[in-house]
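Sending over a structure as structure tokens; questions will come in a sec.
Heads up, this is only part of the complex; the chains shown haven't been moved.
Going by the order they are written in, the chains are A and B; count residues from 1 in each one.
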Amino acid sequence: MQIKPCGDRLLIEPTELQKKTESGIIIPDTAKEKPILGKVIEIGTSDDVKSNFAVGDTVIYAKYGGEDISINNKEYKLVQMSDILAKVIE
Amino acid sequence: MQIKPCGDRLLIEPTELQKKTESGIIIPDTAKEKPILGKVIEIGTSDDVKSNFAVGDTVIYAKYGGEDISINNKEYKLVQMSDILAKVIE
């Protein structure tokens, strides 16, 4: 079963924050308004999103952006490309 | 009798959530603000909607989007294409 985002959207898996401490980024869980990290699981169908993002990218996205979705008891986000603030290149 | 959505709209039949548990998606009924699943019953007349969706598609749509409509005592949704977040490909 595959979730294919529509148009400019991306399916994002929020990254576990403990793991990120090693690679240098700490965004505390309590900072409700701050942008947060995630991994791109699927990208939408628009040319724009396909030329800017790839599955596997680590991204910083606006926390208020996007819609929550549960798949197999895990939480994901469907986020508009315009709410992706930056890519993390390691 | 056929309900033909206008322009970019789609007629959606919300999917029963129990049935979806088997295929891996659980979106609890109590999550009022979350996107929910549905099946596309009819699509609108615009080229845009016709090239992106087909009758029978399973879609995730923003719950706040669309208008409720009752046909033969069943609840349906008339939803703008822009409120369809993703397709579920099984």
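Criterion: contacts are C-beta pairs under 8 Å (C-beta built on N, C-alpha and C of every residue); 3 or more make two chains touch, one makes a residue touch a chain.
The shown structure was predicted, so the numbers you read here are calculated from the model rather than taken from an experiment.
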item: Number of identical chains forming the whole complex, with 2 shown; value: 7
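To be clear about the criterion, only the chains that are shown with their structure count from here on.
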item: Centre-of-Cα separation between chain B and chain A, whole angstrom; value: 24
item: Residue ranges of chain A touching chain B (in the complex, touch as defined); value: 1-7, 9, 11, 45, 67-73, 78
item: Residues of chain B that touch chain A when the two form their complex; value: 23-28, 31, 33-35, 52, 60, 62, 81-82, 84-90
